[in-house]
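The structure's right below; bear with me while I get my questions together.
Just one protein chain is left out here, and the rest sit where they should.
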C-alpha cells in the first residue's frame, strides 16, 4: 500500500526534503515495549553524515515522539515520530534539468508536475531518517527478545571487508558501535580513502551491505508471496540506491551443484540446525532458525559534481548539468543504519504475523 | 497477505502437490480482457518438464476456468482457474527425514506437523503451474497494450547466454517460442549438456534468469515501499529456488563510479529516454519508460540422488538420506515461464494502481 | 480488497450463478483445526431452500475441499472449497430489462456490459453457499474454543420473534438445529403463513436477523477503523439484501439518556461484567467480554412476479417487466445461515489479529 509497509506491524512514511517536518507512524506495535530515546538518537547518529566523506549538510535530527508512548513504553496505539527539517537551502535547487540517476524525471511524470521538486522532495534520502528512527524502536524491542541485527560494508569501491566471524553476535555488537561499519579496520581505511578520492574527483562510489539477523525463530514466513525473502526484499528496495538483494550465497548459488548448495541438517544439542548456511537461514520462504543473511547492492550516489548530459523537463530540450550544492561521495556507510532499521521493521511484522503482536513483548516484561 | 499478492489486481494460490486440485484466483481484473485458452495452454507447455533434462512426471495441466470469464472475455469478477493433479505417486514420499534445501523442515515447524508433506505439499513447484496459468492471462492482456515480457536463461551451470540485442522486442518474440529459452543456440546446447551431465551424476545445477519488459509507461511505482523493484522482487522471491534479484546492472553497480552508473537523459523523437540503461528502467522506484530489466538467481534443484546428511524430524535423530523418485536436474529452464507470469501479474497490479483497472483494457477493445 | 475479506484470516469468493463452479479460498487458518464435512453439509442444508416458502431451484451443494486439509485437519495453507452449480436453467434469463432491486443495472455499469448477467452472475445469492461453507469451518473451530454464534429471525413480515432468553447458549444450540430459526414457535408459524401469503400474491417479504456471539474474549477490536462493529458490518453488508446493521440496542440508543444507555460495570465471580448489555458487548470498538449482539435489516426479495416498471439497458427505453422463473418469497430464513458464517469469519479474523493465528486452535488440540 503505497507509502505504508507491513501487515501486522506497519510503518507509514511522510515528508519532503525541504518541508517543515518528516516523520513516520508505526502501528500494530505490542503494548509495553520499552522506548529508549537515547537508543533512537544513537541510531540516527549512525545514519548522519560525518566528516569529509559525507555531505556538509548538518542534520541534527531532533526527533519528537508525539503519540503511542506513555511512561516510557509503547501504548499499542499508533506511534508517530516527527523529525523537523533544519538546515534546508532551497535555493540550491532549480526545476527543469532532470538529475541523472535521481527520481526527478520519474517524479515529474508520476505526479504530473505537482511534486515538491526541492532536493528530491519525498524521494530524498532525508526521509530515511524517519525510517531509521522508527526502525530503532523495532531494533530495540527485538533485542529484548534475543533477536539481533547488524550490517557491515561488505564491499565499497571494489574493496572487500572481512566476512562475519564464527561469533556473529559479537560481530553485531561491535558493528553497532562503529560509525563506519567494517569488520576489518584495514579494509575500512582503504574504503574511506577511496571515497575521499572519488570526492576529490567530483565523483562517487557504491558498495554492498551485508546484514545478519541472529536469534530469529524457525517458522517465520509464508510459502507464497509473503516469503521471508520477499518481505525483506520488498522493504529493502525502498532504501534509495539499492538495486539488488540476495540471500545466503545468493547469485553465487546459481553456479553451484545441488550437492554443494543444499545445507545438510544436523542436530546440535538436540536442536535441528544446518551444517552450512548457503541458503541464508531460509528454506521455502520460511526461517529455519539459522542466522538470516542478506546483501544489498548500493549504487554510487547519483549526485556528482561532474558535468552530465540531461534533459530539461520543463523546456523539453537537452542540456548539460553540473550539480551545485552539497553531495555525499558515498552513502553506503550511512545506509547501513537504514538497512538495520528496515530489516527490524520487516522482521517485527513477520513475527507479529506468525506469533501475534504480543509475542514481541514476551512474558518477561 | 500470505498466499495473496497484489493491491489492485490480486492473485491467490492454493493447492498441494498431491491434493486433488491446485489453482489460482485472480481478482480486480478489468472487464473485457480477452482470455485465450490456447495461449494459456502454450504457456503451461513452456513450464512443463521435457525430455531428459526434466523430471519424468507427466503433467498435462488440463486447466479449467470456472468463473470470471463470459463469452471469451473477463467479466471483471474473480477469475478462478483450476488445475487438477494427475500423475501423483504419493508412495514416493515418506515423512521424517527433512530433505536438505527443501521446505520440509520449515513447513514442519511453521505448521506444527499438520502440513501435507507429500511431495512438498503447498511448497511444491507444482503450484507454479497455477501461477503460470494465471499470469498467462496477464501476459496476454499486457501484450494487447503493447507491453511485452520475455525471459532467457542468462546463465546455467556456469555457461553464459548472449545479452539482449538491440532489438529486444524481436528477442522477446523469439524467446516466447522456445522451450529452452536462450538467445544464443550454441550456449543453449552447452547448458543442456551440462544439465544432462549433472543428471548423470545424480546432481543438479542452477542458473540466472534475465527478464525484459518493454513498453511499460513511465510513472509506474511508488517512492517508498511499493517501489517497482520492491513489488517485483516481492513476487519473484516466491518462485521456488530464487535467492537473489537485481535490477539493471544490479550488483555490478556497486563497483561503478557515479559518473558511470548514472544514465544520462536524452531526447529521442521528442521523448525523454536514457542513453544507457544501467538502472534497468527504474529511477527512485518508478519506471522511467525504458525497458525494465532484472535477473533472478536460481539455485540448483535441491532434489538430488546423492546421499545427504539430514535429521529425521519425527524421530529427532540424524540420518542419511537418498531421495528416490523423479527429479529435475535443473529447473531454471522451466522457471522462465513462471518468471514471465510472475512479472506480468506484478506489472498489471502496478499499472492498475497507477492508472485504474480499466486502463489495462484500453479504449480500443 | 474487492472480493477478499480479512487481514489475518481471509476469505476470497468466486463464481457465478450459472457458471460451472462457485467457491471460496480461506487463507491464514491455524494448522490443525478439525474439518468436519458433515458439519459443513448441515450448515449448507440450513441455507438451502425448503418447501413452499422457497424457490423451487434444487441445490444439493455437493462441495469439495480441494486443498488445505490433510487427514481431517487444516494444514494452515490455503483451503479451497468448490461447489459446482447443478440445476441451472440459463434460458430463464434474458438480457436487457434491469430487474428493480437487483444488481443488473449496477453490474452493467460497473463491468461495462462484460458481466455474466445470467441469474445475477457473481451477484447471485447462490454465491452465499460458498460463504456459508467456508464460514462453517470457522464456526466449527470457534465452537472448539467456546465461542458460539446463533441467529434467529427476530422479525419477519412485521411479526416479532421472542428475544434471547436468560440462557443464550441454550438458545443458540436450539436455533442451530432449526431450519426456520425462531425462539418462539408460534411467532414462527405466523411468519411462515405471511411468507406463503406473500408468495400467493406474487410478492415478497423481508425481516430482521438477530445474531448473538457468546464466549468472545474481551479485548478484540481496534479503536479506529478496524473496530469490532466496523469489521462485522463490513462483512455483513455483503449478505445480499442487508440494508442496515445495528449493535446492542442500536437505533433505540439514539432515544435514550446517557444514564440509561451506559452499561454499569459489576463484578461477577471476580470477573468484570456489565449489568445490562445495551452496547452489545462492545465499548470503544472493542469487545468487553459480554455477549456480542447485532441485528441486520433484510429487505424483501427483489424477485417478485408482479409487473414492474423498468428500463431496458440494451435498448435504452422504458418497459414493463414480469419476472419469470423461480423466486424466493423471502430469504430472511435462509440468510440466517449466511449471517452465522459471515460473523464467524469476521470474528476468527479479529481473534487471529489480536492473539495470533494459532490461538484459534488452542493448546488442547
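A, B and C are the chain letters, set down in written order, and residue numbers restart from 1 in every chain.
Keep in mind that, in the parts below, a contact is a pair of C-beta atoms (placed from the backbone, for glycine too) under 8 Å apart; a residue touches a chain by one contact, two chains touch by 3 or more.
Every value quoted in this text rests on a predicted model; they were computed, and no experiment measured them.
Of the residues B:17, B:74 or B:353, I need the one that contacts the missing chain.
Of the candidates B:17, B:74 or B:353, B:353 is in touch with the missing chain.
For the chain that's not shown, point to the residue among C:122, C:148 or C:336 touching it.
Only one listed residue reaches the unshown chain, and that is C:122.
Which candidate, C:27, C:61 or C:263, sits in contact with the chain we can't see?
The one listed residue touching the chain not shown is C:263.
In terms of residues, what is the contact footprint of the unshown chain on subunit A?
Those residues of subunit A that touch the unshown chain are 1-4, 7, 10, 12-16, 19-23, 25, 27-28, 31-32, 64, 66-68, 70, 73-80, 82, 110-116, 121-122, 358.
Over the whole complex, note the residues of subunit C touching the chain we left out.
For subunit C, the residues touching the absent chain are 1-5, 7, 13, 98, 100-103, 105-107, 109-110, 122-123, 127, 155, 157-158, 198, 203-208, 218-227, 229-231, 233-238, 240, 242-251, 253-267, 270, 272, 274-275, 279-280, 282-289, 297-304, 306, 308-311, 313, 316-318, 354.
Name, in rising order, the residues on subunit B that touch the hidden chain in the full complex.
7-8, 77, 223, 353-359
One rule holds in what follows: only the chains that are shown with their structure count from here on.
Please flag the chain sitting at the greatest distance from subunit B, going by CA centroids.
Result for max centroid distance from subunit B is chain C.
Quick one: report the Å distance separating subunit A from subunit C, using the average Cα coordinate of each chain.
Result: the chain centres lie 45 Å from each other.
Distance-wise, how many Å sit between the C-alpha centres of subunit B and subunit C, to the nearest whole number?
The answer is 38 Å.
Give me the residues of subunit C that touch two or more other chains.
7, 77, 358
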